[in-house]
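Only one protein chain is missing; all other protein chains are in place.
By written order: A and B. Residues from 1 in each chain.
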Amino acid sequence: MAFPKPQATLRSATGIPTGRLAVWWLLASEVVIFGGVLGSYLMHRLGHPEWADAAIHTNTWIGATNTFVLLTSSFTAVLAHQAAERGDGKTAAKFLLFTIGGAFTFLGIKSYEWWYEISHGYTITSNGFWAFYYTAAGLHALHVIAGAIIMGIVAFDAWRNLELQRVELIGIYWHFVDVVWIFLFPLLYIAK
Amino acid sequence: MSETAVAVEHHADHAHDHHGSEGFLSKYVFSTDHKMIAMQYLFTGMGMAVIGGFMAYVFRMQLAFPGISVPGFGQVSPGEYNALVTNHGSIMIFWVAMPVLIAAFGNYCIPLMIGADDMVFPRINRLSYQIFLLSAVILLLSLFVQGGGFGGAWTAYPPLSAVGDYNQTSLGASMWLVAVALEFVAFLLGGINFITTLMNSRAPGMKAYDIPLVCWMIVIASILFMLSVGPLIAGAVMLLFDQTIGTGFYDPARGGDPILWQHLFWFFGHPEVYVVLLPAIGITIDIIATFARKKVFGYKMMLYTTVATGVLSFFVWAHHQFLAGIDPRMANVFTVTTLLISIPIAELCFVIIATLYGGSIRLTTPMLWALAFMAEFLIGGVTGIFLGASGADIYFHDTYFVLAHFHYTFYPIAIIGTFAAFTYWFPKMFGKMMNDTLGKIHFWGTIIPFNVIFIPLFVLGMGGQHRRIYNYEHFPELAGEGMYQLRELATYALLVMLAFQLVFFYNCIASWMRGKKAGKNPWESNTLEWTTESPPPHGNWPEGLPNVYRGPYEYAHPDREQDYWPQNEPA
Partner (left out) sequence: MSDHQEHHDDGHHVNYFKIYIILLVLLVISVVGPIVADVIREVTGVAWVATLLTLVTAFGIAVYKAKLVIENFMHLKWEKRIMKWMLTTSLLLMALMFAGISPDVMNHEGNNWRNVAAEAAVARGIDSGEEEVVEEDTAPAVEVAFDVESMFNIVCATCHGSEGLGDGPAGAALDPRPASFADPEFWETRDRDRIVQVITNGAASVGGSPLMVAWSASFDEGQIQEFADYVQTFRPN
């Protein structure tokens, strides 16, 4: 709390708290970033039926496991928010730690999967499908890493009952990361 | 909400204690004060403008006098020529127009004009400037790496930009791309800040239609930027992978498509034109209302028209690609939407003219700049009609006609708009009045040579002069005596214009050192920034933030003796 907030931060002419408003705007800009990648991927995929030959080498079960991990971490994130609303910072921090654990599990599974694929010769330069596969999933994984780091900071504050409104904000971001994966999963793994 | 009020009081006290004792670093370099960050953006942008202007000087000399050893640079090689034009374009749009018009004046005006003490996220604001500065440094360094700066035009079409064997500047190209991407990130952060500040932090009593138009315009521009830049960020990542690790996103032989980049680029690139245009129009309308001493004609109409422009600007991007091999059916669609977008822009011009009509006009320096913006931008807009029609564009594509057209739009926006805003808010920023005579000399010394530079280029373009040529001596049909005379005329005019900028810099420094002291409200304007000290202290209104009672343009109200009525004055 070294930094004194200006009055501007505490005003709310729209009735929406400033932090939440900003996070939603951030997500709107993220939607178009991921929209750009996934839109480009989709139109290439439809124009190149031969990419299906590459797509069958992705592992649906690993993808499904990762979906499960992210859905669970989203669930704990929302529980953390619930606890923060009650003013229970310690419980919120604990649930956030669970969520961070989910993030690391996701990244661990992802690295195993990539290691397996790369060692079998399916690298980012192999063909168009793999290029999009690694780019889209990599961009998503970057968001997972960033989310985990920020969540660590938020959890640290929440443990001392400080800045509890941030628990909700990081939660909203985390659910968005989850939603992106919900779309990546069928696009990259299921549709063969 | 009562709880919030208590918290507000507490924090306000705290803030003032804290900022009493600032060192040099925390006051000027790592400041979170929106006014200081605005200054940082402003001076970085002006520094970049000087660099971009120097580049223009070098390549104009090469074009007028091929092979000459340019004073201050030396002989220009083809590779250097390409790097110069590419970086001139990138710098002027991404490192001059954007930071000065949106970031600098957005940061300076929005909190002051809506009666807040700072932006909602001061530290994100500071971070945004730091990322921007980093991007500028990377761009400038890219000019000096092995192989030289990137020379594939500011649009960076693959395969030229993607394959190092083609552009011969693989490191420069990657650095250029990283710099542009970082710059986008900086403005995304800044944009979220602007939007949230305007939505949430208005002074008590300020309703949506009491916000000065310039704030609306900057925020609408930020929204346009945010929603259009995403696909290009994604595309830039893909291009970077093509350049560095050898993927084939834009290589048709490997399943990619080079047209995809052009689409992603212009999906951002066309709204981008309006991103920089709207703040300039907002600045113009505010200045014109102040110096015509008249209410803006059709405030709401102006606002809705702006929103319509913003929406339409997303539907026109492919008019940059009529000759790029896009689907001809799409070319028809985009011709229609392109011609449509001239309607709201014309409407904005009519609003400005109607505001002037019957006003008691004061021809101060900022007013001259604002009027010049209108006049010059109109020429840019009208020549755009030629290019927007796909039939005519087949002839004009990639000629100097295109070049002159977009300089007639971007120059009024980025240079004239900036001078208008700078001379208008200079008393507020530095507490001193600018010398009006020097200001007017600088004005005429900029406007007249500007037209002498670019009108010949229209003529050359109609004559078929292609854009991306380093030395016209190789082309007998373009090396005629008359054509060289026009090129030399443009170059001489550029030299005159650059020389007159010295008057501006002298005027700035001299006025800042020993100009007449400006009071709180030298222009007798209504908006909130003129109700505090010049320059405003940290926190903007030390004696408490203002309340708002009326709209921003209540000039010459019949019931009042004074011809202006500040927004914060109780009825």
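The definition used in the following text is that contacts are C-beta pairs under 8 Å (C-beta built on N, C-alpha and C of every residue); 3 or more make two chains touch, one makes a residue touch a chain.
This one's a predicted model, so the numbers in the text were calculated from it and none came from an experiment.
Of B:Lys27, B:Arg468, B:Lys516 or B:Arg560, it is B:Arg468 that touches the chain left out of the display. Residue B:Pro328 is the one among B:Gly23, B:Gly72, B:Pro328 or B:Pro570 that touches the chain not shown.
Of the listed residues A:Lys94, A:Lys110 or A:His175, the one in contact with the hidden chain in the full complex is A:His175.
Residue in contact with the omitted chain (choice from B:Gly255, B:Gly381 or B:Pro552): B:Gly255. For subunit A, the residues touching the chain absent from view are 12, 14-17, 20, 24-25, 27-29, 31-32, 35-36, 39-40, 42-44, 46-53, 56, 60, 64, 67-68, 71-72, 74-75, 77-79, 82, 85, 87, 127, 163-165, 171-172, 175-176, 178-179, 182-183, 185-186, 190-192.
Within the entire complex, the positions of subunit B that touch the omitted partner chain are 1, 3-4, 7, 78, 165-166, 168, 227-228, 231, 252-255, 257, 259-260, 263-264, 267, 314-315, 317-318, 325-330, 466, 468-471, 474-475.
In this text, only the chains that are shown with their structure count from here on.
Between subunit A and subunit B the centroid-to-centroid distance comes to 34 Å (mean Cα coordinates, whole Å). Residues of subunit B touching subunit A in their complex: 4, 7-8, 11-12, 14-15, 18, 32, 111, 116-123, 188, 191-193, 195-197, 199-202, 206, 226-235, 237-238, 241, 245-249, 254-257, 260, 264, 539, 545. Contact residues of subunit A toward subunit B in the complex are 3-14, 16, 18, 21-22, 25-26, 28-37, 39-40, 44, 48, 51, 124-125, 127-129, 131-132, 135, 139.
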